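One protein chain omitted, others in place.
In this document, chain identifiers A, B and C correspond to the written order of the chains, with residue numbering beginning at 1 in each.
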Amino acid sequence: MEMIYLILVLFLGGAVLTWLLGKISPIIRDILFISSVIIPTVLFFMNVEVGHDVSFQVLGYKLSWGISYLAYLFSYIVLGLGSLASVYAVAAMKGKKNLGFFYSNFILSIMSMMGILLSRDLISFFIFWEIMTWSSYLMVVFRGKDVQKVGIKYFVFSAIGAYAMLMAIVIVNSLTNSLLISDLVSSFGSFSLSMKWLIPLLLLIGFAVKSAMMPLHVWAPGAYSNSPMAFTSMFSGALSKMGVYGMIIVMVSLVSYIPNGFWLKETIAWLGGITAVGGTLWAVAQDDAKKLLAYSSVAQLGYIIVGIGIGTPLAMLSALFMAVMHAIFKGNLFLVVGAIERQTGTSNLTEVSGLIRKMPWTFISALFSIIALAGIPPLGGFVGKWMLYESLIGSNHYLLVIVVFFSSTAAFLYSYKFLFGFFLGQEEKEWSHIKEAPAMMVVPMMILAVATFVLGTFPGLVLNPIDNGLQELGFASTQGRYWEMSALFNEWGNQVMLQPLVYAIIAVFLFFAAFLTIKGFKHTRYVTTKDISSSGEVPKEHENLTFSQNFFQPFLRAVEPFMKRRIDTYYSGIGNGLEAIFDFTRRIYTGNGQTYALYAVIFIVVLLMFKNALFGL
Amino acid sequence: MNNELYEILRYGILGGSILLILIGLYAALTKRSLIKIIIGLSIVDGGIHLLLIGIGYVKNGTAPIFSPGFENSTANMVDPVPQALVLTAIVIGFAVTAVALSLVIRLYRHHNTLEIDEIKNLKW
Amino acid sequence: MKKLIVILLLAVTGYFMVISFMDLGKDGPVVKNGVKDFYLDKTVSELKVANTITSIVVNFRGFDTLGEVTVLFLAATALGGILYKKRHHVGERSVLFPSSTIVKAGSKLLFPAIILLGVYVFVHGHLSPGGGFQGGTIIATGFLLMLLAYDNFSVSHKVLSYIESFAGIFFVLFGLSGMFMGKTFLENFMPVGNLNDLFSGGIIPIIYILVGFKVAAELTGLIYTVLNEKE
Partner (left out) sequence: MVGSPVLLIAIPLLAAFLIPLIGMIWKESVRLIPGLVLAFMLVSSASMLLYVTNNSTIIETIAGWQAPWGINLVFSPLTGFLATLMIFLGFIVWLFSYRFKRNVDFEPAKKYFIFLMMLVAGAVGIVITGDIFNQFVFIEITSISAYALTAFYTGRNSAEASFKYLLMGSLSSSALLIAIAIIYSQLGTLNMADIADKMYLMPTGYKITALIFFFMGIGIEAEIFPLNGWAPDAYTEAPGPIGAAFAGIVVKAGVYAMIRLVFTLFDIPNSMQFLVVIGLVTLIVAETSAIKQDKLKRMLAYSSIGQMGLVFVAFGIGTAEGVFAALFLMLNHAIIKPLLFLSGSYLVFNSKEKKISEVNGLGKHMPITSLLFALGAFAIVGLPPFSGFWSKLSVLTAAANEGMILIIALVLIVSVVEIVYYFRVVNRIYFFEKSDNVVVQKPRINAMIAMLILGSIILVIGFDPDIVSIYLHKASHDLMNTREYIDNVLSIGQSLTK
């Protein structure tokens, strides 16, 4: 049996077995779950090689499966994050209802993402894409909250995207008589001009929905915050990257060949930029950590889209690097929120504070991820962002630089809010019983935290595969000279090792931290929010005086005009309007049998008149 | 039978059938009583049966029955096929009417009225 | 308003119908030598049946007749099903006023004659105008007359359904036995005899008699069911 089949079958079988056998006992279920994620993962990395395709026929369509270098890069994200999140999920979801359903959907979504990466033709790509959509949909509605609103919104947007894609696929099939992606790319140049525009546009709509690009992002915050956190980590970390994956292929392989396709790229880049700013602003305004991270995800995906839209090799490099980094740190942050929610029962930043002493490991992993998110050296986020700025400036997108820079500066605000709201601030009595999350949850988080550090220090670990992927897309190879592409590294020359410098900085930083901690240890006094001895006011019992209450009010007031009109309201307006129209049109079924008979007579009269007009008597 | 009479008869049959169909449809589409609607439909059926008979009619036609002594005179026989079809169609129309009337009885039991405008619990 | 629309629509329909139907069949079909000539020819030469319509109904298009009998059977069954009540009141017919003695006596007098006429019509279906359907209907009329005249006249549902079922079963079995004899469904497998003899036409008169029984039973059953409906 081909290894690719085996891997997908193992995933699928694992999903089914986890559900069916999971009813017997929870232990069997958990073991089955973890092993059916881990075993195919191991098999994949050990046995699947780039360039080995298998193909077969279904209904006369030629389908082909195999892996490309670009997909291989994304499979790191999917399988790596998938394995960690699955280990985390077993501990995090313990004792919840319907776990068999949850686990099997979890496996299904990993399977579908791997399927997308393994697909070399459009139909299997679409099939796995849809499986990914509905399995993630079932996760979004899993907790039964806001099902009709958030869930349906997510599915409708996904369906619009997917159907746009499907339309492109069948048109491609009619033009090239083949569904292989390679055939599409090779014969794209011979398409008519209208098709050259239509096909990439339709495909981009499909990918833009999943990667939460600007006018199509409205499902994202609700869906991200509504699904269980163990899955949201996958959702935001890996699933949205599938949109990025598709978008890269379309932008590089198709849009580049459109005459004047330059404008499309610019538009995408700008939409990405706007997404980044909007997402960031909304993230700052959130009090719920899940929502905050959800909006932040939208914003971060915006950067990636900017990179893809610019389309220079450096921008692509940065986009892909940021995609990997985003998967790691955002995946981790959602895990952190999940841990906090599990331990405290809330994810609201204004309700819980001062967890640093209760959940130190969680804090450390959150700290690493937040630093990476904010793009502060020496962690991985910095490398990607730097390369993005540089590529923007290098390609004369000065205005866009300002936009991105503004957004990434504003990102500091919510990063700070997140970290401070949960971990710092005063400790309340009512939270005193809280303990650190179990090891099975902490270990994956710590692994991800370390990964942010490692990739910040050794970006080449990821840049090498990215380079392979970019070569495959037709960019010139950098032959390992990533440093030269970026001025940052040029400053210190090709030969200088960056790592000792970074370690030196960290050592100094740690030393000062330790010094300050020890020095201030004796004088530290732990107070609750109600203990405001320094000011004259005496707080009332029920007043919420958490540190994060009304965080950044002045800033929010300043940006309020931009945030007044939400795209969301337009969409719901359209939806409600359509439903009202449909409600009206269905009244032609009056319920009176005679009217129906009248319709029949009208039908025949109209047809007879048509006949008269078309054919004469 | 002379030519003119034949034409008149033919037009009479076909025109009559069309008139019957229209009258029946008028009843079925405007009358509010269920019974009258069913009567209307029956009239439509009758018109169509007449139409079927009318198309099989030939000039100076005789019934397609071979009486003793006339075994070989097929020349002027009217078309027997529409007559056979009408026989079938009549029985089917009758069966449908019977079912319709039984439904009317059920409807009257349930709604206590025969007005079609008042029997619209199922709509939209 | 509604009437106006309907009249308008019907006027248009009527116009179209007139212009397209008035010349239908004027000069016979476009295609000469349609199936009817074949029927007229074979009825005499092969089936030895005098009434071409009967030969068409029972033999050439016998399958239609089987379907038609089924439709009737289904209608009778449907009537019973639709009007079914948990507690069925049989025999309590609602009679506004009893019929007069003249009607009663006259009906009694006419009843056997009607039955006889009906039987004659369906037995001679292959020879003269008429046949199973017509004869069956005539018989049912006789029963209708009796049911109207005598409010205590009752027909046994059981007997009716025996007749219905057996007639139907034999119809199908006659058809199938044609197949078992190496011919096709409903094909004649009996000697055809001479034209215009009572015993001629092979299975055609037999089937038509079966149809006559079935129709008579079916129609009587229908009338009886509806008459016994209270309210």
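Observations on the structure shown:
Please note the rule applied: a residue touches a chain if its C-beta (ideal position, glycine included) is under 8 Å from a C-beta of that chain, and two chains touch if they have at least 3 such contacts.
These numbers were taken from a predicted model, which means no experiment stands behind them.
Of the chains on view, those touched by the hidden chain across the whole complex are A, B, C. Subunit B residues in contact with the hidden partner, per the touch definition given at the top, are 21, 28, 34, 37, 41, 44-45, 48, 51-52, 55, 81-82, 85, 88-89, 92-93, 95-96, 99-100, 103-104, 106-107, 110-111, 119-122, 124. Listed here are the subunit C residues that touch the chain not shown: 16, 20-21, 24-25, 28-36, 38-39, 42, 59-64, 66-68, 70-71, 73-75, 77-78, 80-82, 84-86, 158, 161-162, 164-166, 168-169, 172-173, 175-176, 178-179, 183-188.
Against the chain not shown here, subunit A presents residues 57-60, 123, 126-128, 130-131, 133-134, 137, 141-142, 144, 147-148, 151-152, 155-156, 159-160, 163-164, 166-167, 170-171, 173-174, 579, 581-583, 585-586, 588-591, 593-597, 599-600, 602-604, 607-608, 611, 614-617.
Going forward, only the chains that are shown with their structure count from here on.
Chain centres here are Cα averages; for subunit B and subunit C they lie 16 Å apart.
The geometric centre of subunit A is 74 Å away from that of subunit C, both derived from CA atoms. Within subunit B, residues 25, 29-30 each touch two or more of the remaining chains. The residues of subunit C that reach two or more other chains are 6, 9-10, 13, listed in rising order.
On subunit B, the positions that touch subunit C within their shared complex are 10-11, 14-15, 17-18, 21-22, 25-26, 29-30, 51, 54-58, 63-68, 71-72, 74, 77, 79-81, 83-84, 87-88, 90-92, 94-96, 98-99, 101-103, 105-106, 108-109. Residue ranges of subunit A in contact with subunit C, taken from their complex: 598, 601-602, 604-605, 608-609, 612, 617. In the complex of the two chains, the subunit C residues touching subunit A come out as 5-6, 9-10, 12-13, 16, 19-20.
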